[in-house]
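Left out: one protein chain. Kept in place: all the others.
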Amino acid sequence: MRITPYTRMVFYHETDRMDIVNHSNYVHMMEEARVDFMKKIGVGYDELEAQGVLLPVLNLSCQYKNSLHFGEHLTVYTYITKYNGFRLELHYDIFCTETGKLCVSGTSAHCFTNAELRPIRIGEKFSELHAFFHSAMEIEYL
Amino acid sequence: MRITPYTRMVFYHETDRMDIVNHSNYVHMMEEARVDFMKKIGVGYDELEAQGVLLPVLNLSCQYKNSLHFGEHLTVYTYITKYNGFRLELHYDIFCTETGKLCVSGTSAHCFTNAELRPIRIGEKFSELHAFFHSAMEIEYL
Amino acid sequence: MRITPYTRMVFYHETDRMDIVNHSNYVHMMEEARVDFMKKIGVGYDELEAQGVLLPVLNLSCQYKNSLHFGEHLTVYTYITKYNGFRLELHYDIFCTETGKLCVSGTSAHCFTNAELRPIRIGEKFSELHAFFHSAMEIEYL
Partner (left out) sequence: MRITPYTRMVFYHETDRMDIVNHSNYVHMMEEARVDFMKKIGVGYDELEAQGVLLPVLNLSCQYKNSLHFGEHLTVYTYITKYNGFRLELHYDIFCTETGKLCVSGTSAHCFTNAELRPIRIGEKFSELHAFFHSAMEIEYL
């Protein structure tokens, strides 16, 4: 499967007094890229939640390498690093579109839950979903 | 009734590259001050919502007079300017605690709705709530 | 001059517990649409600031008519309603791309300042800029 990365401009309200994007906003970008990635592999986040499946964050990490600035754009490549029906782990590389520099590498780990936030297993009951996640492990970017 | 104003420090993540608090964040402060004000007059926002009453924003306005900076605190005085059981209008004055300067004056107008966002009237059914809002029209600050 | 409106998806982190986009985020969208609009009429916000011209917000207003939800996109049409070299006033209509409903109408007023936030006049010194703003008063959307 071949998809395009997530991209958008840096927002003015994302900068802070250091004149760079505040470090907290990369967590927003990772969330946005995750939603975009899932739509592109065939799993709409909103449809997932409409089916009563939530995907809360168990943990996340960010490594800050270079700063994004106002006037620039960001491009995010998202990869599944682990998926077993219970747990989903993702890796994100956030680049500055203009300079091509890697700005932030991040990870997030998720479990699947029902609407009451109790863990569930994606498998028989959500076999289509299961297939989408599996095939997305071998994603390539255009 | 005499209450204290809402106060907190300015957050680093609220500043932008102009080295001042980004104008969007004053809308956050107004929301925070509204929740704090309602708790102090006896109407917890969370209890209100637990009773199935929501208070969506119909409109708002902000007048920017002076900037808040990182390292400063803000103090917000909230006033009810109109209340008739259907509609609630509030005025906010956001000051810099350190300099005493008025930074932003704002207003917000709200209606009362049920959980499906249909307008309802606070009156017989929520008589205690009604009384709280009425008495809060003559609030004084300590 | 004919330009395209600003558009993007609604972010998960923009929703609140009412399951709609929190009212504060429309102020972000207006800022984003303003930056996008200025780029499209030929005035890069970042280039403007690089020339030492800032554009702080004097006041803003929002009228909330319908809610945006996660899974939807927004489309923003921005119009200059006043420009005289000292002051810039804008109007924004934020639509739900999918339903075509008008969600929020907003306005913002700005002055031009130097880096020390002292008011300046766009005119002889920034004649190109002046021409851009003038021609943008008769913008049409594709």
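Note that the chains take the letters A, B and C in the order they are written out, and that residue 1 is the start of every chain.
As a working rule, a contact is a pair of C-beta atoms (placed from the backbone, for glycine too) under 8 Å apart; a residue touches a chain by one contact, two chains touch by 3 or more.
Keep in mind that this is a model prediction, so the values were computed, not measured.
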Query - Options A:Thr4, A:Gln63 or A:Asn84, residue touching the unrepresented chain - result: A:Gln63
Report summary line: Out of A:His23, A:His91 or A:Arg121, the sole contact with the unshown chain comes from A:His23
Query raised in the report: Considering the whole complex, which of C:Tyr6, C:Phe70, C:Phe112 or C:Phe126 touches the chain not shown?
Result: C:Phe70
Report summary line: Residues on subunit A facing the left-out chain by the touch rule are 17-18, 23-24, 27-28, 31, 49, 54, 56-64, 67, 117
Query raised in the report: What residue numbers in subunit C mark contact with the hidden partner chain?
Result: 12-13, 15-17, 19, 22, 24, 70
Requested in this report: Using the touch rule from the top, list residues of subunit B that touch the missing partner.
Outcome: 8-9, 11-13, 28, 31-32, 35-36, 44-47, 70-71
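Simple rule for what comes next: only the chains that are shown with their structure count from here on.
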Requested in this report: Just say which it is for the chain contacts: an open line, a closed ring, a star, complete, or other.
Outcome: complete
Query - Geometric centre: closest chain by C-alpha means - result: C
Report task. Note whether the interface between subunit B and subunit C is symmetric in residue numbering, meaning over half of all numbers used appear on both sides, and answer same or different. Result -> same
Requested in this report: Give, as an integer number of Å, the spacing between the C-alpha centres of subunit C and subunit A.
Outcome: 28
Query raised in the report: From the C-alpha centre of subunit B to that of subunit C, how far is it in Å?
Result: 25
Requested in this report: Mark out which residues of subunit C touch at least two other chains, giving numbers and ranges.
Outcome: 28, 31
